[in-house]
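Before anything else, here's the structure in question.
A single protein chain has been omitted; all remaining protein chains appear in their positions.
And now, chain A:
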Amino acid sequence: MTTLSLPDEIDHVGLTDSRFTVPGIRCAGCIAKIERGLQEVDGVDAARVNFSAKRVAVRHDRSLDAETLVAALGRLGFEAQPAATNPLGQDDIESRTLLRAVAVAGFGMMNIMLLSVSVWSGAGGVTRELFHWLSALIGLPVVAYAGRPFFSSAVMALRHRRTNMDVPISIGVLLATGLSVYETATGGEHAYFDSAVMLLFFLLVGRALDSTMRNKTRAGIGSLLSRMGKSARVVAQDGSTKSVAAEDLRPGMLMLVAAGEALAADGVIEEGRSSIDNAMLTGESIPQAVGFGDAVHAGAINMGDPIRVRVTAASSDTVIAEIARLMDEAGQSRSYYVRIADRASRLYAPAVHTLALLAFGGWMIAGVGLHQSLVIAIAVLIITCPCAMGLAVPAAHVVASGVLARRGLLVKDGSALERLAEVDIALFDKTGTLTIGEPVPEIRHLSRERKSIALALAQSSRHPLSRGLARALEAEGVTPAVVCSLSETGGTGICGSWGDTRVALERTEILGGGLSSTLRIGKDRVDIQFLDPMRPDVVETLHALKTCGIDSRIVSGDRQMSVNALARELGITSAAEMRPEAKLTLLYALGKEGHRPLMVGDGINDGPALAAAHASIAPSSASDVSQQAADAVFLGRGLMPVALAVEVARRTMRIVRQNFGFAIAYNVVAVPLAIAGLLTPLIAAIAMSLSSLVVVGNSLRLARDTKHQPT
C-alpha cells in the first residue's frame, strides 16, 4: 500500500507532489485503476486517491510536468484538472481547527467533571480546594484554546459594531472562568470551571457539525469556468500556426480548433463542418452540428473534424464570461440574508445582559454586598448562555441534510435549508430539468434482426445518440449481431459489414431540428427517432409542491411552441424564449411583489437566475457553473427530490423553532433560580446537559418522521 506524507517532508530526492481533481472517481475499481495505472508511468513514485474529495495526489519526479500526468490520467479514462497547490482549502482548515477544539474541550470537560462530582458529593476543606486548583489548572488552558473560535468571532462582530451569537457566549464563558479563578484563589465554595468548559464543548460540537456538513457537499462540486479553453492555435497570414493564451486572443484572429479541443473564444466558423458539445453552456448533452457561418461559443468542445474559427469576442467579452459576471452580481443579494441563529441573538443578547444587570442592581439595593451581587449576576449569565441555542440550529440542519442526501439531494449549507423553507413559487427550466436531458430512442418499430445490428453498431460508438440507443437496446435484452470491420467517421456515423451486407448507423438529414439517426442494412433504410422525455415523476412533484402552497411555472430559453406544449400538458403557466437577463428581470419582479422564488435549472444560461433566486436547485447533470451557483444538487432521474427538499426544509425550520422554544422555556425555569441566588455549579451542569440533550433528541425526530414517509 502506498501512502503519502506531508509535501514538505519529501523534498530530499528531487521528488515533488502534485494534486489533481478527478471528478470521475466513483468506485473501488477507479481507485485501483488510477493508483496502479499512474505507478506504471515513468517518473511517478506513488499515487494516492482521496475518494471523498475526488482528488489524486501524485508524488513524482520534478522533470514530469502536470500536463503529462493529466494526459496519463486521460489515457486511463479519467478527466483530470490540476488542483491548487495548497491542498487544504479555507473551509477545510476551519473545520480542522474546530475538530481540534472539540477534542480539547472534551478532554477538559471529562477531567474537570471527574473532580467536580467529588466536590458536589460533599468533599470539603483541603480536598475541595485542591480539586478547585486542579480544575483551574486544566480549565484555563482549555478555555484559552477551545474558546478561540468564539472569541475571535465575537471580537470581529464588536469591531463592526454588530452583535452575534458569539458575543454573549464569549462574555458568559470569560466571566464564568474569571469568577471561578477568584473563588478558587479565595478558597470559595463554588467554582464554575465545569460549566464554562461544558458550554464550550456543546457549542463546539454544534459548530463542527455545521462546518462538516458544508465541506462534504462542496468537495463534490466542480470549479467555475475550469473547462474553458486556456489557449488556442492561431493561424498566421503565412499559414503557420502558433499557440496563443486565451486572454491574448483578439477579435479577427483565425483559430484552428482540433477534434476534442475546447474553444477559447467566441467566433464564427470559416471553414469545416463538425459537431460541437455545448454541455458547458447549456447542459445539453447532444452535440450540435455546425458548419460555415455558424456562431460557436467559448467553452464548447469540438467533437468532430478540425474547424477554423474567426474570433468575434475573446476573454472577458465572451458569452460565458458575461454570464459569469451576471451571476457574480446576482449572488450579491444573497449575502444580505441573515441566518435565523443570528436573528435570534439580536433579540436574545440584549435581553439577557439587561437581566444580569438588573439582578446585580437588585441585589445591591437589597444590600448583600458587592461580591454576592456579582456572583449572582454572573450566575445569570452562565445559565442564560445560549448552549441549547448553539445546538438548536446545526443539530436540526445536519439531521435534515443527512435525510435529504439519502433521498438524492445534496444541500450545500444550513443557510440554503433556511431559504428553501421560505420559498413560495417555483420556476423550472425545461430541457434537462423537467426533461431528462439525454436522448431516448423510439425503437418499437424495429425488428429483432434490426435491433441486434443496431446494437452492434451503436455499442462501438461514443456519440451520445449511439450511447442512448445502445442503452435502450441493452435494457430490452437484445444481443448484438456479429458486425466486423467497423469504422466511425466523425459527424457522419459508423459503418461495418454484417456477413456480406454493408450496414451503417448514420446521421439523418431532416428538417425541423428533430433528433434522429438512420439504420442502413444493405439498401434497406429505417429511421430511429430520439426524444428527450419528461422526468417520470414531474406531475407528482408539481402536485406535491402545490400541496405545500407553491405554484410552479416554466421559464425556458427554448422555443415558444415546445414550451407551450409542455406547459399545457402539465397545466402550469410558462414563459418561453427567455434570455438569462430576462430570467433575472422576472426573478427581481417576483421579489418586488413579495414572492420568494425557487429556481430549478441546469444550463449555464440559468446560472444567473440560480444565483439570484431566493433558493435554487440544479440536477447533477447540470453544467459545473450551475451546480456551483445552486444551493442544492439533486441526483438521479426523478424530480421528486425538489419537492422533498422544500418539505424537509420546512419541517426542519419547525424543529428549529421548537428547539428555540425549548431553550427559552429552560431559561424561564432556570433564570429565576439564578436571580434568587440558588444556582450552584451542580444545577448549572445538569440544566445545561439536559437542555442540550432535549434539543439534539428533538432534532433526531426529523430523521424518524421522514423515514416513515413513502418514497
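Observations, loosely collected:
We adopt the following convention: a contact is a pair of C-beta atoms (placed from the backbone, for glycine too) under 8 Å apart; a residue touches a chain by one contact, two chains touch by 3 or more; residues count from 1.
To be clear about the criterion, contacts and distances are computed from a predicted model.
A chain of the complex is left out here; the name its UniProt entry carries, from "ABC transporter permease", "Citrate lyase gamma chain, acyl carrier protein", "Regulator of SigK" or "Cbb3-type cytochrome oxidase assembly protein CcoS", is "Cbb3-type cytochrome oxidase assembly protein CcoS".
Interface note for the absent chain: among A:Val58, A:Val104 or A:Leu446, the touching residue is A:Val104. Within the complete assembly, A:Arg36 is the residue of A:Arg36, A:Arg325 or A:Arg704 that touches the hidden chain. For chain A, the residues touching the chain absent from view are 27-29, 31-32, 36, 49-53, 96, 99-100, 103-104, 107, 110-111, 114-115, 127, 134, 138.
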